[in-house]
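First the structure, in the form of structure tokens, and then the observations on it.
Only one protein chain is missing from this complex, and each of the others stays in its spot.
And now, subunit A:
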Amino acid sequence: MVILSTAMGSSEERWSLTKEVWMLLWALVLRGAAAGSAGAAEYHWSGEGTNRHLESLFLGRCYEYIFLVNPDLRDKNCSAIWEAFKSVLRKSPCSVLPSDYDLFMNLSRHSIPRDKSLFWENNYYLVSAYADNTQRLMTLSDTLYGGVADLLMWCREENGTDFDYQSCPTEKDCENNAVDSFWKRLSSQFAYDSSGVIHVMLNGSEPTGAYPVKGFFADYEIPNFQKDKVTRFEIWVMHDIGGPYLESCGEGSMKILENRLKNMEYKYECINNYRSVKFLQCLDHTAHSDCVFSSAAESTQQRFLSLFGRKWDPILLVILFVSLASGIHL
């Protein structure tokens, strides 16, 4: 294959140049094909791959926690905690057990303030907004051991010793994957170390039920609470603003939860749409009727008065307002 003559060099030079160019092109094509097929083979788990910069994210969060969030923990050793976490790389991606994180747990474990634990199912964003980074309550993600890995993904390569950055197994692929085993181990510990009032936020608009009978709370948390350290369970069943209002306290799966905890001889209290959390939900729906506020209640009263076009007796006004207020009260 001879290219058209150029201004430079003899015909022999041009031919050798052409040969080199074609060989280079051919090598590139081959390399591309190899990479493509290798890539296709690696993308075989159903979950996202290990986060880039996992170590920096992990260590940054660890140091942030022990020096800024809770300086009582400043003697913890973040590099040792990272090494213990990384030891999961010794196991293949579908053979990681919760107990493989025992050393990690021992190094990062810390006490949980009494009456401050918050457990949850099916409402991660609302729960973390409400907990407000340990200001109000503490979720598992607000502990040192949960915080370092929150929202992250990791696993080992199938045939290798490094992290797999292409894809990672989820429960769809296999039960004993690195991430699920991690959260199982941590959930058990967090429940075990909690004391006083145990708060639980559940989602009454979730079609599969507010209390999942198979889930982290049911399988790894409830079995590990310590009876002599828990004073009572306080459950909040929250409905999405505007509904659907599928389950409330005492209904459906909530009845199952109630029976289970009462059979275990725990004190049980359930509240629908706990007001404090409701205000937070209303932040995104300020104009919704579910979020009627005191200033709006006053304007409703004024509209009612103007309809009748005359001055009202103050006593009648009070009676009217009370009945109006009790009518709009959620």
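In this section, contacts are C-beta pairs under 8 Å (C-beta built on N, C-alpha and C of every residue); 3 or more make two chains touch, one makes a residue touch a chain; residues count from 1.
In this text, contacts and distances are computed from a predicted model.
Engineer: What is the missing chain called in its UniProt entry, if the choices are "ATP synthase subunit f, mitochondrial", "Translation initiation factor eIF2B subunit alpha", "glutathione transferase" or "ADP-ribosyl cyclase/cyclic ADP-ribose hydrolase 1"?
Structural biologist: Going by UniProt, the chain not displayed is called "ADP-ribosyl cyclase/cyclic ADP-ribose hydrolase 1".
Engineer: If I consider the whole complex, including the chain that's not displayed, which of A:Gly60, A:Pro223 or A:Pro244 touches that chain?
Structural biologist: A:Gly60
Engineer: Could you please point out the subunit A residues that touch the chain left off the display?
Structural biologist: Touch with the absent chain occurs at residues 51-53, 56-61, 63-64, 67-68, 74, 78, 129-130, 132, 136, 151, 275-280, 282-284, 286, 291-295, 297, 325, 328-330.
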